[in-house]
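Just passing along the structure, written as structure tokens.
One protein chain is absent from this view; the other protein chains keep their places.
Right, chain A next:
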Amino acid sequence: MITRQFGSEVRWMLRRPRTIIGLFGLVLVPIIISFGIWTAGDDESGGGGPGLAAIIQGNGLVVPIFTLFLSLNLLLPLVASIWAADGLAGEAQHGTLRGLLVAPVSRVRLLFVKLFGLTAMSLFAVTLMAVVGIIAGTAFLGSDGMMTLSGTTLGTGEGLLRIALFIVLVTFQMVSIGAVALAVSATTEHPLVVQAATMTTIIVFQVLSQFPSLDWLHPFLITTGFPGLIDVMRDPIPLGQIWDSTLLAGCYLLIGTGLAAMRLITKDN
């Protein structure tokens, strides 16, 4: 029964015109990045700083990681918030939430169905971006292994494993943000409120993390965990920051799910 509900949920999300358009937009990101680096590389005089973009030249396998790393700051949270918004607030707005509850789907199960849909679609979107990134990166920049931030070069197989690890880490961050957005989504029937609240929070977090005087706050902001994820590009991988970021996201996931469940269980529909 629950697999059937999971299936229905994902099919429903995939049937939405905005999901299709959104995925199409996401796929454009790695293509544009690859193209941009390719054209920029032509007239580059060399000697750029040892940043991520500099390493990418002639190193196509880094494109998916660079793409996801950039998108995690704004684009992926936006997508997660849209899915979370449609999941509960959108269903309430269309009156379809009532239908589900009368079917009946217990409220806790409904939340898990929504969380599953969010996770499946996030994983799908992130993987899609990565795959397109690999293809576009290889096509535009060529690929012989993956050069790490530590200066070593990994074989293609090892490089793909790193990409897979990064996909999982980024998806987890995205789902955690989505879980908090679901908690907001359970309180309203206006999807836009959910998106606005989520995006405002993400942006405010990023601004707050710029102030050194607020450094006591930084360990609690999910956005401060994002940069540490790039450690998958080091050799060997230092697990410290990756672990901290994931743990922080895990807290957001638990708190978001908990709040959403509390709200959903007592909600009048």
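In this text, a contact is a pair of C-beta atoms (placed from the backbone, for glycine too) under 8 Å apart; a residue touches a chain by one contact, two chains touch by 3 or more; residues count from 1.
We adopt the following convention: contacts and distances are computed from a predicted model.
Looking at the choices "Succinate dehydrogenase subunit C", "FAD:protein FMN transferase", "Fused response regulator/phosphatase" or "ABC-2 type transport system ATP-binding protein", the name in the UniProt record of the chain not drawn here is "ABC-2 type transport system ATP-binding protein". Which of A:105, A:125 or A:141 touches the hidden chain is settled by the complete complex: it is A:105. Listed here are the chain A residues that touch the chain not shown: 1, 4-5, 7-8, 12, 15-17, 94-106, 266, 268-269.
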